[in-house]
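One structure follows; several queries about it will come next.
Here the complex is missing a single protein chain, while all its other protein chains stay put.
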Amino acid sequence: MTSKTKRVGLLTGGGDCPGLNAVIRAVTKDLLRTHIEVVGIEDGFLGLIEGRMRPLGYDQVSSILAVGGTILGSSNKANPAKFATELDEHGEPIWRDVTQQCLEHAEANGLEGLVVIGGDGTHACAMPFVEAGLPCIGIPKTIDNDVYGTDVSFGFSTAVQVVSDAIDRLRTTADSHHRALVLEVMGRNAGWIALAGGLAGGADVILIPEHPFRVDRVVDKVERRIKRGRRSTIVVVSEGAKAMGQGPMVRRLDPTSPDPIKFGGIGAWLADEISTHSSVDARNVVLGHLQRGGTPVAFDRVLSTRFGHHAAKLWNQNVHNRMVAVQADRMVDVPIDESAGKQRLVPLDHELIAAARSVWTDFG
Amino acid sequence: MTSKTKRVGLLTGGGDCPGLNAVIRAVTKDLLRTHIEVVGIEDGFLGLIEGRMRPLGYDQVSSILAVGGTILGSSNKANPAKFATELDEHGEPIWRDVTQQCLEHAEANGLEGLVVIGGDGTHACAMPFVEAGLPCIGIPKTIDNDVYGTDVSFGFSTAVQVVSDAIDRLRTTADSHHRALVLEVMGRNAGWIALAGGLAGGADVILIPEHPFRVDRVVDKVERRIKRGRRSTIVVVSEGAKAMGQGPMVRRLDPTSPDPIKFGGIGAWLADEISTHSSVDARNVVLGHLQRGGTPVAFDRVLSTRFGHHAAKLWNQNVHNRMVAVQADRMVDVPIDESAGKQRLVPLDHELIAAARSVWTDFG
Amino acid sequence: MTSKTKRVGLLTGGGDCPGLNAVIRAVTKDLLRTHIEVVGIEDGFLGLIEGRMRPLGYDQVSSILAVGGTILGSSNKANPAKFATELDEHGEPIWRDVTQQCLEHAEANGLEGLVVIGGDGTHACAMPFVEAGLPCIGIPKTIDNDVYGTDVSFGFSTAVQVVSDAIDRLRTTADSHHRALVLEVMGRNAGWIALAGGLAGGADVILIPEHPFRVDRVVDKVERRIKRGRRSTIVVVSEGAKAMGQGPMVRRLDPTSPDPIKFGGIGAWLADEISTHSSVDARNVVLGHLQRGGTPVAFDRVLSTRFGHHAAKLWNQNVHNRMVAVQADRMVDVPIDESAGKQRLVPLDHELIAAARSVWTDFG
Partner (left out) sequence: MTSKTKRVGLLTGGGDCPGLNAVIRAVTKDLLRTHIEVVGIEDGFLGLIEGRMRPLGYDQVSSILAVGGTILGSSNKANPAKFATELDEHGEPIWRDVTQQCLEHAEANGLEGLVVIGGDGTHACAMPFVEAGLPCIGIPKTIDNDVYGTDVSFGFSTAVQVVSDAIDRLRTTADSHHRALVLEVMGRNAGWIALAGGLAGGADVILIPEHPFRVDRVVDKVERRIKRGRRSTIVVVSEGAKAMGQGPMVRRLDPTSPDPIKFGGIGAWLADEISTHSSVDARNVVLGHLQRGGTPVAFDRVLSTRFGHHAAKLWNQNVHNRMVAVQADRMVDVPIDESAGKQRLVPLDHELIAAARSVWTDFG
């Protein structure tokens, strides 16, 4: 007969994502229900390194479902396997492996396991603890929706809603002034937010990292729309989308030209290209952190609660070192290192791309 | 070799549902792209009976993605197989089968098929046309999410968001006054909206038609929360939820007592029960039509577009008499009469119920 | 030379109202800035009677600006001048004046004055303390916008926005089904919410308590709109609006007929009248507590902060027994009992009524 884990540490790592608090609440309430204590570790793995943690009870989590951000704080860079607090004589950081120090803090606080909410970077940080015999459960967090192993994660739907709302706002301005509007959204390697958000907002052009685009085709589309009497063109572009091709259209992508990122990002660059090469005035909006914060939409609150419940269930079943996931709309779990080094990109034959093309959206 | 359908009629039947216009837009734009003309039939089957229809082109559908309702209008009761325009000597309607008249209107307008957006009632109305050789494609519309054959339909997510937003608003008032608040939501036979909306809003009690509840348990929960220092209790109840049991708690359900529906609905009745039988003042809000109208959330806009695209694809493939559907997160199609006489209810062992219980939500 | 008050008690009384927390934050932060301590009294005057209070510092108020409700709690009925904790032999409450007990609690906690946030009922409760030499500053709270002495108070704009948003949602449903929709909003004696909310939402008919309406005129309007091809009619009605006149239209208002309030309120009654006496199906939505809770709109957050600042300024200037107010868009103050026994009703020649008539809105 196995004995149940009695005290678990919980941390959130990486960038902000709507629904983090909803997961914290669900994990905590569910574990408390089965008499497992929950300890919140502050600022991701940094808190584990520095021994900063505090008990989480009903009072700490009962009002946080609708609150954006994470009550535990997060940190992007604290990796126990490679951590620096000092610089050498050349000003370079002196990297050390502080895993043992973390394990001591865990033991001192009576932690018999960890629930780690984060992206693949955060889950990778958990592996040394798994190997050292401290069981871990991973919960995927990825606003870009690019964590391998799960079809979807919390926060993504909220980001898509923010994009859709933004397009609703921008469309009327674009119409009033016969303009093109370029909306730059999150997505360094994966275009899910641009694709779903653009589809929801009725964008005329969607540009994603998986499909390098031709600027001349975007300009053509803008011109064709004007000729047919359309009042405006809305372009949604992932921050990581890339232009390709030859000729004056992409001269700014030449090594001797300003880099689009330095130019202020792909959106600013593209708006400038359209203004320069078409008869239409183009403007640019970068949504940036507006996609990360704020209260999660209902879908993400439900998904966060399902994730939290599944993680707690695994603890209660003594199933360890798994990442909870959604596959084909069902809650499942996969090895915690499943997503290591992989990314979930948009396949170019994806049904959403076909759906977008069916309502006359171009992909450049 | 088969020839392709060249002109299709499109109608929306039954109650309002966010996303109807998004479906109309997607079907129309996609069919136009493949050179099939689309004719919009007004007010559901009533327009087919009366021969009221108009062409749908780009200009009619290009700005409707975000608009609630249906630009075609709808009607709840017009069934061509049993239709009355006159009363007999006793004032009773004289029912007639006007299917033939509809077929003549369809032929006169050159319609070679119908796309029918509606619930199982609407799809049932389409069957005589299928049998008469006029091919039909069904698109499920059900704000309650209870159409058999599809895991989800458009409009449902918007309704869930409305419920979640309402709970966010009500919670602060309930907290300020140490009250119980009963929120009555849609769902005559199926509790999906109450379940997902209550989960998203963090409701303390969720009461659904599939699980007759005991009023004394709801009252107990309210009392226990007060004793533990909780500032309020939020109860979400489906309009079709039923109380069960014996004794004074349910005396109002006796034949000699006011019927809960006549009392103003289950929510008003339940709030009165809680106020009467606990130390807590309870209030009631009925969301009603607020759940049906308005702009669809991003998820529903995407789903509507996917549905529309799949319906158009079926036409282009000469596949007829199917209803488009989502199963395990994939777009599929099933026989158009698949849902006839069946309903998709909440199974009591559903994962969402377990998830809700895991965050201490009771089901009475 | 007068010495400055050094510790002030703060309480919120009466019904919930968006912006209460914003006022609490502003009063507290501003007084702390000038080295005056603030003590929060729980649940309105009930906390003063029972001696329940707690210090308010930066940590308590820094995150509450956007939060609905009141962190202090409120109570509707606790009047120190007439308070009952026991029943007599006939089951009637034994009323006592507990003002002295309150003064002792105030003194024990070092309170040298009170800031009282509430409607005219709450301010009336403060008068015995003013008379006993405990200085008070009043801040008007009235979601109905009917407190005499100020042109506007916080919470009202949020309620108007909720009404406007609701009409946006209801309009598309009404259009799709050629219906009349009756939206019942707050306003027992004053119709400000119905007037401004109806104007913002483009209601076709607005019915307010100040102007008894004729049901036949409302029915006529509905019929005229149908005849002219309008797809729907939206009626906004204050909960306190009254029907007048003779004949079958108002038969339900006869002593022998169900009372509209018991019928489920004026909105339900009116929808039933329209359905019965016109060719149009009418439905009813009661917004109720949805108007009271939730995060305040930007205007109310600004106004709350202005109110809080003005109240703090009065303390710092040793000006007591005043109620802060807005007149002609300027922050002013009036005697704290200014509003006693008076109400700010909608004058029938008000500019907003003329503006509504100018866009073809009727007032029945």
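Letters A, B and C mark the chains as written, and numbering starts fresh at 1 in each.
One rule holds for everything that comes next: contacts are C-beta pairs under 8 Å (C-beta built on N, C-alpha and C of every residue); 3 or more make two chains touch, one makes a residue touch a chain.
Just so you know, these numbers come straight off a predicted model, no measurement behind them.
Contacts of the undrawn chain with the visible chains, over the full complex, involve A, C. Contact with the undisplayed chain is limited, among A:9, A:68 or A:118, to A:68. Looking at A:16, A:204 or A:239, the residue that reaches the missing chain in the full complex is A:16. In the complete assembly, the contact with the undisplayed chain comes from A:177, out of A:52, A:177, A:217 or A:320. Those residues of subunit C that touch the chain absent from the view are 25-26, 29-30, 33, 62, 65-66, 151, 157, 160-161, 163-165, 168, 196-197, 199-202, 230, 295, 297-299, 301-302, 305-306, 308-309, 312-313, 328-331, 351-352, 354-356, 358-360. Mapped onto subunit A, the interface with the missing chain covers residues 12, 15-16, 20, 43, 67-70, 73-76, 162, 166, 168-178, 181, 231, 264, 268, 283-286, 288-290, 292-294.
Here, only the chains that are shown with their structure count from here on.
Each step here moves to a touching chain, and the least such steps from subunit B to subunit C number 1.
Distances from each chain's CA mean to the overall CA mean are smallest for chain B.
Centre-to-centre spacing of subunit A and subunit C amounts to 42 Å, using the average Cα coordinate of each chain.
For the pair subunit A and subunit B, the distance between C-alpha centroids works out to 32 Å. Residue numbers of subunit A whose C-beta contacts span two or more other chains: none are found.
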